[in-house]
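For this depiction, one protein chain was excluded, whereas all remaining protein chains were kept in their positions.
Going by the order they are written in, the chains are A, B and C; count residues from 1 in each one.
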């Protein structure tokens, strides 16, 4: 394993420090317990959005702290949910009269630790559980679907609504709505390497891909032979559409997300494949975003996320945002 | 080799198409000859900036076309300089009364093809040659230093100056100045894989790194055993400082650039190392940018770029920019 | 009577047993999870070992509570939340009037109940609970058995058997649940680490 590292036990702390120093205009870092908060609290009362999860998915979530998105993010160890005291400390730091809204990806560890954190705070609070990964069949007997690249879209749009002064319930409901409008699915060509492990999480043959992979390199729907970009886009997009069922002519946001190890050139090629498919199906890609936003360390591969757009979602997607990883109109 | 690809001969065309469709607000694509131009020409006459080079370094250069940066970019085949007809066609499309300024990385192929392109156009023109890579010793007997990650900084600042209506000579001189204030050097842990080749460009042992690597995976200063992030940062930063010789207390911009295959977490860790070193040396990191901007496909590794800042450079760095890969204040 | 020293001695044994089986646990979570389980467990054990000096003389419930808090604030992931819940749940149910045997049975039972609530899960879902629930049951059954060697032997066997039983289960909770049918054929990493911990404690009484 080759990495920029001094001491494997300190990578998170050093990386967080660097992140803080590189973006003093946007964020500040609290160490022990670790969290990233906006450099400046909003002068107007607002619902405070806190997300978090295991590290290794950067820029998610720390890269999304700032005006128009999150108020704080709690980074856990690589691929391990953060601990409740992080959420408690972050909440106490950023609360701003209108309550705390936690945004949590649907994984047991995240859910449990965020619940324990929520139990520890006194402010009003609510939680949005993001579960956009259509690769995993949902059923009442299971943990349900994972939260993946759609999380960024929930954080952006709810973050925008919160800036308008909307209350906790409105923000929570809007987040649940955006989550419901959103479906994602990905494919991996290689495994990632967790720094502490020092070797790839899984073995995969040179001609195989993991279809429906999770963002921790955990196995997906099935292992299969590599397919052309057109073929795999078709399978992924059709699975997503089966789930979110857009109408003919409906407007959508299409997000092509890279897992970290795949060049931008390929991600745009994937966008081209997806765009063509949706065009054929008479679905209108009216917003788009392509890049490495929800990564799995150095894993090669990527995912599609599609969100059905109504006027509210478009408005809150287009609105100004000023974070380390997403920035526009300011 | 595992990639999102339909037909290896079409990757550039398909990727360019996708890029165009994902950013209709910013750019438009011309095929055969290939170039990327701003979606809307500036209504005020201005010097038109055109850059380009081999593909595989995305988002450089296409991701930097838009308000406040380039007017057009000419993408060649992977790692091969673009052809003169691309530059000719781009120049004829984007010229806007005040002449054409080419921004070219210092590689024989780029220089020659841009020269041939320049010979073909009738508009006034000038060329900035970027050669920020301090890994390569400069001497009058050689081709000189390579142009690497500092190119983005030249494109941003000169792009900003051009928006003010500055003339061709002013823009050219300012670009040369920024280039002179800038030094870069990088290290690679793995080779990249050129899609047409289908296998890594070079072999490298699990405990080795290529010190002073170029952005095409071409060999650097020397092959050596892997060092800690602190140690290698020290060597790189001292080599850069030896070259650009900042004064005590001088303000600099520090850019940590990822080559594509290295997670953001590590790039911020590298920033932390560099920041500490400059701090110790009493050099003031007053601007910073961390991310994958000048990549080498999927190569793991990264580079430092340091630019000495004067008032002009800061002003043109901070000013509004609206491109696919760099966007702020609009 | 149970003392702080017993608890920290047990922690040391647990730590050794986990380290001895590090590769296996690592591999299990790589196969059906995300590969971090062993690091979570080791981090937690290392952190709580450090409390030996400061807690060794404290009352049992306080010891368990502090161990739980430490796990809660340093481990993260599913296992951090769950083991913290177990230990804090145990702390709450210590009764200085009861025998060790009674205390252990009651504390463990209530701790596991708290875990079930926290994890919204129960038996047969291919998790650590598939080890911890049967262990809690056998401890209750043996509440009046004076011979700790006999109890330890029974517990050890139950833990091992139930750990192995997770191999052919279909995961419905935790990260392995995303795998569906593909989760079958692999032992659950949390079940394995829990069983190794129980095993280490039991061996103290058996040998």
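Note that contacts are C-beta pairs under 8 Å (C-beta built on N, C-alpha and C of every residue); 3 or more make two chains touch, one makes a residue touch a chain.
Predicted, not measured: the structure shown is a model, and the values here were computed from it.
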Among the chains you can see, which ones touch the chain that has been omitted? B
Checked against the full complex, the residue among B:11, B:26 or B:78 that touches the missing chain is B:78
If you put the missing chain back, which residues of chain B would it touch? 33, 54, 76-85, 107-109, 112-113, 115-116, 135-137, 141-143, 146, 194, 196-197, 201-202, 214, 216-220, 222
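By our rule, only the chains that are shown with their structure count from here on.
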Centre to centre, by mean C-alpha position, how many angstrom separate chain A and chain B? 28
How many angstrom between the C-alpha centroids of chain C and chain A? 32
